[in-house]
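Only a single protein chain was left out; the remaining protein chains are all shown in position.
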Amino acid sequence: MSDTTVKMRDIAKDLLDKGTVDYIIGWEKGRFSNQSPPAFITSAAHVGRLIWDEYCLAGTAKYLLDDKFPTGKIGIFARGCDARAINRLIQDGQINRENIYIVGICCSGMKDPATGNTAEKCQYCTHPNPIVNDILLGDPVPETNKPERFKAIEELERLSPDEKYEYWSKQFEKCIRCYACRNVCPACNCRECFVDQYRVGWQGKQNNEDENRLFGLTRVYHIADRCIECGECARACPMGLPLMELNRKLIKDINKLFGPYEASMDTETTPPLAKYNLEDIEEFM
Amino acid sequence: MKTIAKSRINEVLDILAKESKVLVPMKVNGVSKYTPWGSEGRIALEEVNTLLPPKDTLFPQTEKMYSYKMANQEITELNIHDDSAPQIIFGVRPCDMQSIKCMDDVFLTKSFVDDFYKNKREKLTTICIGCSRVAPTCFCDSMGVDPGRHEAADVQMYDLGNSYGIEAQTEAGQALLNKLQGLIQEQAGELTAVSCTLKVDTSGISDKLAKMFEHPIWKEVSRKCIGCGTCTYLCPTCYCFDMEIKNNGNEGYRFRCWDSCMFSEYSRMAGGHNPRPSKNERIRNRFLHKLEFFNERYGKNLCVGCGRCLSKCPVNVDITLFIDKIKEVAVDEPV
Amino acid sequence: MDVIEEQKWEPKILAFCCNWCSYSGADLAGLNRMKYPENIRILRVPCSARVNPQYILRAFQKGADGVLVAGCHPGDCHYSTGNYYTRRRFLIMKRLLEYSGIDPRRFQARWVSGAEAEKFRTTVTKLCEDIKAIGPNRKLRGLK
Partner (left out) sequence: MSQCKCENPLVPSVVTVFKIVEETPDIKTFHISTKDGKKPFTPMPGQLGMFSLLHVGEGMFSVTAQGENHLEFAIKKCGMLTDALHEIKPGQMMGVRGPYGNGFPIELCKGKDMLFIGGGIGLAPVRSLIKYCFENRDDFGKIDIIYGARSMNDLCFKEDLFENWPKERDTNVHVTVDTGDENCPCHIGFVPAFLEEINPDPTGKIVVLCGPPIMIKFCLESLTKMGFSDEQVITTLEMRMKCGIGKCGRCNIGSKYVCLDGPVFTMAELKLLPNEF
């Protein structure tokens, strides 16, 4: 059992015993050794279920939406990505910072359950240390800007329009429209998704490459300036669509056009597409 | 026993593909699924199970039902769409074979017969390959499926190492074997029985669940569900569908497409009322459908133990853990 | 599309025009009897910022061969700042469309004031010529 697991359980026990939190969201072991899904611990007697290992891949923050108006505080274990996700939800007016107690965990990356290598979502992580927390576990992990995370995007940009279209056709052909990408995404926090607004008819229900593409492109644009690069969408996708190649394209462009910006590093900075600058680049003259 | 050398499988498929579409487990674009023989991709018989189930063959994710044309108030055309054609599905595993049986129950029995399904089913020949090894997520034998064979297949094959044992189980299967005469040898072969490493005890679970509709366990089980449709779309037996229209000016078509009981929109009525408003009710409906409701109606579980949802659920909502948990619960405990 | 249909093909171009400038500009073009291609279908919107980027995708999906978003010049927005947001949004959207493989010539955003009838005409004429040159759009069509 790792050192962090022990500390995690101690903290959870303490928080639950003292009544600081009503319940705490962390991770537990699944059926198999390469599964550590989210867990909800409601009493100090069950803190032994909590675990911290290299398979704690799933995000915890999105669950805060299931309990927007809690009776007491919600405890939550948060890695770097979860902390930014929490900021995201706060900034989007979904949850209240006062309602949550954040136990930050400095995270040195998780493993892909299928291969045992570093998970893709962690490979390009720029903020492994929780930027917002009430208490911090573990020693901060060195952070780098990882400009190499845009390499795949640059390569794609070099293709001709038809080649690009072909590439994305091959990807969207695979999509089964299970909406796992949307449901794990902390930026996808609309009360009602455009997909479900069936009376408006934004999205056809038939599964074909083009409807799938319409979904993919619309979703990525919806979260354009709010994507926190947690990589959950691509991880959750059962069909292995490289969804972060879409998100990062927008992030790259936003940075280039409107200046350096990282979503949800705080809860105050207005996202770039929700503001403007008189001096913005002019291409539409 | 009649056998076919593994090295000659491509020839087998070539022969079969002359007369009808042959679907083979292939890895295409990183996804393993039943793919028409001859298309780009790599044959993936070594994988225990394909990522996408074979249900698409009989019940496509999007299926055109009929097209229409209108002129003002008048309907000038209404044409039923039937794209059924002879198909052979090769290399179906016993669990997926069982799933076809479940779908047969749904679409072909109980007062109405679904013609779209029936047309395709009647033209389908199934070739099942018994499993010689199992994946850690396999639990078909707990669901009453023999991993080595399935009696409903037209042709049953057995993995004998360097060759496949092959036998016809129906007339259609025999007709198919007749076409392969030149490739079939007579050879002694030893069948090795396999069993799943993952076991669950499903005895009496249906009756027990029948008493647990209001049990607090649902809240606990559903809590980590994120409400996506991965489990239902990868499930070989989930057959729920929606029917929608694609209209373009004066013409259009009506299609049906897979739908998922995990989606909030699924049970919402026109007036806005939703009998299953939260994931609590939705998870309950899915698990009860798999293990109780279907049993009551058709006398079998709607879970075949293929293990796809176990490995692909983004948050590992695990039906086997659920079954274990149900076993432990005392039903009479105060709610 | 077979060969004969291809020869008969005329592009369908959808132009979102803001009510206060570009629509007036188009109107003025009409009043002045300026001739511009009949391939343009104008859809009047209260402000160019009203144009949800998904409308562009939807337009292509429903059969448009080209899409134009036209609004007031920056600084002239009837609602003071609407077109500044438009500018940001479509800078990004344009690049996303291009990235997903849509020919960048098929989507354009332009500032056209109420007095710029001539600019409206040249813009749509040019757009129409461009689209005619690259042929019918087959992408995003939901035909498969």
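Note that the chains are named A, B and C in the order they appear, and that numbering of residues resets to 1 at the start of each chain.
The rule is simple: a residue touches a chain if its C-beta (ideal position, glycine included) is under 8 Å from a C-beta of that chain, and two chains touch if they have at least 3 such contacts.
Just so it is clear, the model here is predicted, and its values are computed rather than measured.
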(message) Using the touch definition from the top, which of B:10, B:76 or B:185 touches the missing chain?
(response) B:76
(request) Tell me which residue among B:104, B:146 or B:242 touches the hidden chain in the full complex. (result) B:242
(message) Can you say which of B:90, B:164 or B:266 touches the chain missing from this structure?
(response) B:266
(message) From the list B:15, B:28, B:45 or B:65, pick the residue that touches the absent chain.
(response) B:65
(message) For chain B, which positions touch the chain that isn't shown here?
(response) 65-66, 68, 70, 73-80, 106-107, 110-116, 213-214, 239-245, 247, 250, 252, 254, 256, 259, 261, 266-271, 273, 275-276, 281, 285, 288-289, 292-294, 296-297
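Criterion: only the chains that are shown with their structure count from here on.
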(message) Which chain is most central here if centres come from C-alpha coordinates alone?
(response) A
(request) Taking each chain's centre as the mean of its C-alpha atoms, give the chain farthest from chain A. (result) C
(request) Round to the nearest whole Å and give the separation of the Cα centres of chain A and chain C. (result) 35
(request) List the centre-to-centre spacing of chain B and chain C in whole Å, with centres computed as mean CA coordinates. (result) 46
(request) Report, in whole Å, the distance between the mean C-alpha point of chain A and the mean C-alpha point of chain B. (result) 31
(message) Residues touching two or more other chains, restricted to chain B: which are they?
(response) 246
(request) Give the residues of chain A that touch two or more other chains, as numbers and ranges in rising order. (result) 204, 206, 208
(request) Note which residues of chain C are touching chain A in the complex, please. (result) 53-54, 57-58, 61, 74-75, 81, 84-85, 87-96, 98-104, 108-111, 139-144
(message) Help me check something: in the complex, which residues belonging to chain A touch chain B?
(response) 30-32, 35, 37-40, 58, 62-63, 66, 170, 173-174, 176-180, 182-184, 196, 198, 204-208, 232, 235-236, 238-240
(message) With touch defined as at the start, can you tell me which chain B residues reach chain A in the complex?
(response) 29-31, 51-52, 61-62, 136-137, 198, 220, 223-224, 226-230, 232-234, 242, 244, 246, 255, 257-260, 263-265, 279, 310, 312, 314-318, 320-321
